[in-house]
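A single protein chain has been removed from this complex, and every other one stays in its place.
Letters A, B and C name the chains as they come in the text, with residue numbers starting at 1 for each one.
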Amino acid sequence: MMKELFEFLFSMMIFPGFLFLVALGMLFHWIDRKLIARFEGRIGPPWYQPLADTIKLFAKEDILPIGTNEAFALLLPLTSFATVLTAGFYIFSAFITSNTSFEGDFIMIVFLLSLPSLLFFLGGWTTSGIYSILGGHRSLLKYFSYEVLFLVTLSGASIASGSWSLAGIRSVQENGSPFVLSQMVGFMLAMAGLIGKLKRSPYDIPKAKSEMIVGPLTEYSGKKLAMWNLTDYVQTVAGIALLVQCYFSGLWITYSPVGIFTSILLMLGLQVSLAIISTIFTRLRIDQLIDLNWKIFIPLSLLQNILIIIL
Amino acid sequence: MTVTKAFTAMQKLSLTRNEETYPPLNEKQVFLSADQLLPAIEILQKNNIFHLSTITGVYQGQQLYLLYHFWQQEGITLRIPINQPANEVPTLTHLIPGALFYEREIAEMFAVHINGLDTSQKMFLPDNWEGGAPMRKDTPSTTDIEKSEHQ
Amino acid sequence: MKKILNKIHSFFPLLPNIFSAFFSKPETENYPFEKTHIPERYRGRVSIREENCVGCSLCVLDCPASALEIEKESKTQYRLLHYRDRCTYCGQCEQSCRFDAIYMDNDYIKPADNKQDFFAVLVDRKGS
Partner (left out) sequence: MSRLTIPIGPQHPLLKEPLSFNITLEGENVIDSVLRLGYVHRGIEKLAESRSYIQNITLFERVCGICSHIHTTTYCQAVEGLLGLEVPRRGVYIRMLLCELERIHSHLLWLGVLAKNIGLNTVFMYAWRDREIVLDLMEEISGGRVSHAINTIGGVRKDLSQEQIQKLNNGLTDLFDRVKDLLRIVENDRSFKARTRGIGFLSEEEVQRFCVVGPVARASGGRVDLRKDTPYAHYDELSFNVVTMNEGDVWARAMVRIHETSEAIRLCEQMVEKLPSGEIAATMKRKVPAGEFISRSEAPRGEVIYFVKSDGSQSPARVKVRTPTLTALITLPKQLRGLQMADVSAVVAGVDLCIACADR
């Protein structure tokens, strides 16, 4: 009984739960910043920068505009952090054990990963700053375009494997070949969807610094801003890990330390490509982005799914 | 070339008073009264001179002049005396929209009334400015005000 | 293969730049830990060759920021003061001086936290 409780607590709080996810998120965030800095010819921050930022923000005074519902403004970042933590927990548990897997967990994870974007919009709406509201509008405008893209493309993987659970998707790939070979286009589209989800350049419209300051987060400070940042960190690793699970499974031996290490290496590879993409593109305009997503990307991913079903 | 043509065409309009007493300028200049400004601009535009460089307010003795600097390969300046108590010139913005900021600056800094231009909103000076027109000679300068406050 | 590379290159003209930047030394000067290059003509602290100064106060006259002041008692008895907080380091005093006395040296001046450091007596010939 005690042992079970201890194991439960360990997996929740340390590995692959809270601590591991936050640490990995910070590590990836640092790698991202360092890579971008090096691509631009700069030195870049030291390794402890995300940690220092977070500690600093937690120590800072919390200021909100007059008239903001404080409980709501606290609840939103907390909820979004909790949702990405849950999603991350499920994804990373799938690397080490099959206990947590159930039929349909794949859909649940995708849903949990899409919630923060919605909360992000609400976060802008509650603080009622002019930039927050406009940034919120923008994030809502592009919300469906990339969420639909992400969901439709990823469901290609699950249709091909005939299962709606992560374990099922993985086992099909382990017996055959990784989906990245058969669904190259799908993988790229999923990356595009992920970039939109993570609000990275070139999809960083709601955070467009030059006109929107930081969009919905303009009025946040202190602990709440730290929470939003942590959401971003964890969402990044969770999203990347989900892609690795869906498209690269079979390249490592499941449930072994070496396997976990290999998969983290794969995730690093994806992070590098994300960094490259965000350095070589300008921020797209909102109409360009929606055109691109609805006229090219989503039809492409639908076509791919149809092909998968037929073949 | 065009400037010379416009210059000779404008001689018909020009006033001759003050010309002897006025210090030399390194570009061509024409003395005009305020009501001859618009006809002069029409002559300039007929000769393809569109570029208004700026409008300068200048004191010669106690007389305020407005200098309209035009340019087309070489410069030509229209010199308009601002006579009291009328204290006004017509606006050019319908002919040259680019004159807007220069005219507003003149209106604020020299308190010259620009006929036909809305100058109720301040452009350069603070909204609550009460020091009068800062570039006018009859306005006490802020250092003078400070000095008198000290005493 | 080369064709494909060219195609990628024309689509993403920034790609070769980011890789060459990645594999070369960062351009940033890590300032407090690395010494920056100070050129020969850097306009640093206002200094004086005291023996050359005759107290003509040309520098005081031309200083655009009134950073130089002279307290004159007689032709030979005077004090030349320099207020560093007012100084704009334009080098006009060096230009105006006809006796090669006042000049700007290469020293970078650190900011000060008390008022005394902002005030320098360049020439003190009072009562001598």
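The definition used in the following text is that a contact is a pair of C-beta atoms (placed from the backbone, for glycine too) under 8 Å apart; a residue touches a chain by one contact, two chains touch by 3 or more.
Here the structure is a predicted model, which means the values were calculated and not measured.
Q: Where does the absent chain touch, in terms of which shown chains it meets?
A: A, B, C
Q: Which of these, A:S201, A:T231 or A:Q271, touches the one chain of the complex that we don't see?
A: Of these options, the touching residue for the absent chain is A:S201.
Q: Which parts of chain A face the unshown chain closely enough to count as touching?
A: Residues of chain A in touch with the missing chain: 36, 39-42, 130-131, 133-134, 201-202, 204-205, 208-211, 213, 279-288.
Q: State which residues belonging to chain C touch the missing partner chain.
A: Against the left-out chain, chain C lists 10-14, 17-18, 21, 27, 37, 39-43, 61-65, 88-92, 95-96.
Q: What residue numbers in chain B mark contact with the hidden partner chain?
A: Touch with the absent chain occurs at residues 23-27, 50-54, 56-59, 67, 69, 71, 73-75, 77, 96-102, 121-126, 134-135, 141.
Rule of thumb we're sticking to: only the chains that are shown with their structure count from here on.
Q: Whose Cα centre is nearest the centre of all Cα atoms in view?
A: A
Q: What whole-Å value do you get for the distance between chain A and chain B if each is reduced to the mean of its CA atoms?
A: Each chain reduced to its C-alpha mean, chain A and chain B end up 62 Å apart.
Q: Report, in whole Å, the distance between the mean C-alpha point of chain B and the mean C-alpha point of chain C.
A: Comparing mean C-alpha positions, chain C is 41 Å from chain B.
Q: Among the residues of chain A, pick out those that touch two or more other chains and give their numbers.
A: Chain A, residues with two or more chain partners: not present.
Q: What residues on chain C touch chain A, complex-wise?
A: 12, 14-15, 18-19, 21-22, 24, 26-28, 30
Q: Can you list the residues on chain A that touch chain C in the complex?
A: 35, 37-44, 276, 279-280
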